[in-house]
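Of the protein chains in this complex, all but one are displayed in their positions.
Chain IDs A, B and C follow the sequence of writing; residue 1 opens each chain.
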Amino acid sequence: MIVVLKKDATQEQLDHIVASIREWGLGTELSGSKTQRMVDVIGDEDLARSKPIEAFPGVDRVLQVQKPYKRASLEFKPERTRITIPAIGQSGREIVIGGKEIIVSAGPCSVEGRKMLIDIGSAIRASGAAILRGGAFKPRSSPYSFQGLGMEGIRYLREVREKLGMPIVTEVMDTRDVDLIDEFSDIIQIGARNMQNFSLLKAVGFAKKPVLLKRGLASTIEELLMSAEYIMNRGNEQIILCERGIRTFERYTRNTLDLSAVAVLKNETHLPVLVDPSHATGRRDLIAPMSRAAVAAGADALMVEVHNDPKTALSDGPQALLPKDFDDLMQDLGKVATAIGRTLGKQ
Amino acid sequence: MIVVLKKDATQEQLDHIVASIREWGLGTELSGSKTQRMVDVIGDEDLARSKPIEAFPGVDRVLQVQKPYKRASLEFKPERTRITIPAIGQSGREIVIGGKEIIVSAGPCSVEGRKMLIDIGSAIRASGAAILRGGAFKPRSSPYSFQGLGMEGIRYLREVREKLGMPIVTEVMDTRDVDLIDEFSDIIQIGARNMQNFSLLKAVGFAKKPVLLKRGLASTIEELLMSAEYIMNRGNEQIILCERGIRTFERYTRNTLDLSAVAVLKNETHLPVLVDPSHATGRRDLIAPMSRAAVAAGADALMVEVHNDPKTALSDGPQALLPKDFDDLMQDLGKVATAIGRTLGKQ
Amino acid sequence: MIVVLKKDATQEQLDHIVASIREWGLGTELSGSKTQRMVDVIGDEDLARSKPIEAFPGVDRVLQVQKPYKRASLEFKPERTRITIPAIGQSGREIVIGGKEIIVSAGPCSVEGRKMLIDIGSAIRASGAAILRGGAFKPRSSPYSFQGLGMEGIRYLREVREKLGMPIVTEVMDTRDVDLIDEFSDIIQIGARNMQNFSLLKAVGFAKKPVLLKRGLASTIEELLMSAEYIMNRGNEQIILCERGIRTFERYTRNTLDLSAVAVLKNETHLPVLVDPSHATGRRDLIAPMSRAAVAAGADALMVEVHNDPKTALSDGPQALLPKDFDDLMQDLGKVATAIGRTLGKQ
Partner (left out) sequence: MIVVLKKDATQEQLDHIVASIREWGLGTELSGSKTQRMVDVIGDEDLARSKPIEAFPGVDRVLQVQKPYKRASLEFKPERTRITIPAIGQSGREIVIGGKEIIVSAGPCSVEGRKMLIDIGSAIRASGAAILRGGAFKPRSSPYSFQGLGMEGIRYLREVREKLGMPIVTEVMDTRDVDLIDEFSDIIQIGARNMQNFSLLKAVGFAKKPVLLKRGLASTIEELLMSAEYIMNRGNEQIILCERGIRTFERYTRNTLDLSAVAVLKNETHLPVLVDPSHATGRRDLIAPMSRAAVAAGADALMVEVHNDPKTALSDGPQALLPKDFDDLMQDLGKVATAIGRTLGKQ
């Protein structure tokens, strides 16, 4: 951390700044030139960051040198994290996210009933999807929209999981439900709107299952990593980061899928990265090109909405693929994966 | 709701669309011209909105005509909501938010200790602040930052509340804490990062105390009203909406304070509007001009950070005013309030 | 400027960095600690900024300490710039922008004809507007929209100028038209979409008349000041900066009026600041509250669209005020101006 002094800062102000920093157990070193004096803060930048140095008299600006996340950083842990989902039953296969294989999760936005889930699950498994997704508790911006089947949805997910030997991922929205989702789901999803629900992050930090952490609609990459740090700080280091589009002025797509974030994250962290093109674009016709692009950009996994009857879907019908289109997509993704030296993992 | 058909939509597709809409209990009427056919949907647009009409074959686009919020709308309830905070003890005075008086809440970002809270509380009360603010549970983007004193902070707030006869507002972050905050605080604050934490919204919807609902960093005005609708839908209609800055590309201020939102909200809803210039700008030197502007734009209330020693503050020191500067600000605000035909309410 | 080295930067890389910086005529000083080495660059940061130091091997990041604008900065010129528009004819009065008086410019978005301009001009002058605005060359996002009357519009503006003794402001869009607008208009307007049209900035830098420089829809405050610097660098130091809304995700208003920018600019630069609430909000019902807020925030001037028949206006009808509403607004603004110790300047 570098404390840039105001041009007219007095010696007394400088002395006070230095004395305060040393009181916190940190070192200081004067630097800069006569016209631009600075104080380098030496030691744990996290500690310095928790202090309001910018409010000290004589301080113009504070420049941060170190990154604010630690456990999530590639510098801290240079080996890539591989997240292993154990095989389900006899027909299942162990899945590894973050390895050479690209893993695809698919399924309906919401679990709407038992039969639709069995049908969609069977179809996507046949096409090569490795994980079944489906929301039981649904975050909806309107209180008048379908809010999900809740516990009934969880039961259907479990039934299809056993039947098909396919791990499931579903969202948790409330700290009071973390134990339940931790017990019943193979991966615990934190939705975009809860990325900075710090109570929920702390709660899943004590969970046993891997966490799929979605980037907030207006969250920076750094904030996404800080939220991962919250979870890791509690002990759960099995985190999959998810890029799902950010909010911009562009109105043609629901959100703007930030694929640079995938490449940035691969440089900054050891955690695997998943891309959700369905929520990002909100348009069925963009799922295939954006899925191909995500794989080409280096994503370790994808999550794609599939519905056997999008026009009756209770949520996000317009962005769901039909099973047949999903099957075509998987063929295409296999080719792109091969082109960049990876393979498409299958259940 | 208007369903715009694709140019090449077949009669069969049109029939299917019309039949489906009628099946949901809604009416339809064909409109448009030969080159641009449309179907008007007649009846409850909320019901229509919950259906994936955009996913139907032959549909180009769906245009929404009605507003998605209802109880929060000025159309639904044309009288302005006034939120009454009862007098505390003998020295206190009843406060009304949403009337002719402009109400100012002030205090430290975080409750850091007993003495600082008494000192700051006494100072702001003397300057005319009506409500004491202070965070006990703090949402912080880093797990390594000060997370608030928790229950100890609540105790200090209660003590100062009784001592000064001044109502308090403090944040709730976890559904498990709603009962506690509802019991001890006069106003329950929902922070910007939790504006779409729907579990928390539902929980405070059952609370007895008024809710101060902060706009999310990337939330539209419509979404803010939808979140208010969540709370009202559970029964709690005492909501104060808070504009506290949105996230944009501008880097000079922490966020961009959207004062147009104040004027828009006054046109759209009967709920009172509060402005928080401290978190919006993140800069002490902008608090005074932005507070004056907020009052001139029509805000019913303000929330300003005040600290007696900003340079030792455990959170957001750089944006806190000193008690003396707050006192000057209150003088200025009184004049602006008078200029627009209102008055500055005082404790 | 501070060059932060990578953790694994070699001594050879460091030597190369230092040698290069010195070769450019700048000084260097090593700073930081053992774990975080840095090089302070001493001397003209502009020079250093023009060099690709970030591309040097061993460099992690470059932190800028000085501001990139100079002539526009309050530090460089501590006295406020006052822009004087000479009196027109015998009935006119000298106008000063940037003094104690708040100056209001008003008129139609586009000059649509002779009579409408005379009528609107007479009405706004009677209400106290000091300057007549009106577009002759109009930037329109569609080639199929009304593009302005061009030279014919300029003639009508001149005629009304002489008749009413009222200075005019109109936009220049093409370097080839700068001489013409410089001759005929009292103030030369650069539109938001041309804020970084550097050829145009250079051209008006040689003009004799003051320039009204509008902030780009996605331009930072720093970039606005850099664009002013372009003009000042060519010799024209008579610049009025204009905040007119920035592009955000919010859809209720056309743009988001950034009133913090007004307060920031008053701290950063000696140049006067004007606010355009009409283009910012795009909604007639928001003009009055946003104009009041702009004055309260410290704006030196306002520019308001007025039309005597908004429903036949050839551009931006929905945001224009009627002369009667403008008259009411001027009354209100006078009161807010008084409340903050200023007055409303009148023609």
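Going forward, a contact is a pair of C-beta atoms (placed from the backbone, for glycine too) under 8 Å apart; a residue touches a chain by one contact, two chains touch by 3 or more.
Worth saying up front: this structure is predicted, and the values here are computed from it rather than measured.
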Of A:Val96, A:Ala126 or A:Ala293, the residue that touches the missing chain is A:Ala293
The listed residue (A:Glu94, A:Asp285 or A:Asp328) that touches the chain absent from the view is A:Asp285
Out of B:Gln66, B:Thr81, B:Ser141 or B:Thr312, the sole contact with the unshown chain comes from B:Gln66
It is residues of subunit C that touch the chain not shown, namely 20, 46, 49-50, 52, 54-57, 68, 139-146, 173-176, 193-194, 196-199, 216-218, 223, 226-227, 229-230, 233, 247, 284, 310-318, 320
Omitted-chain footprint on subunit B covers residues 2, 4, 7, 27, 29, 31-33, 36, 38, 40, 42, 61, 63, 65-66, 75, 218, 247-249, 251
Listed in rising order, the subunit A residues that touch the chain left out are 218, 220-222, 246, 248-253, 256-264, 266-267, 280-281, 285-286, 289-290, 292-298, 332, 335-336, 338-340
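We adopt the following convention: only the chains that are shown with their structure count from here on.
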Between subunit A and subunit B, the Cα-mean centres are separated in Å by 27
Distance between the CA centroids of subunit B and subunit C (whole Å) is 32
The positions of subunit C in contact with two or more other chains are 218, 248-249, 251
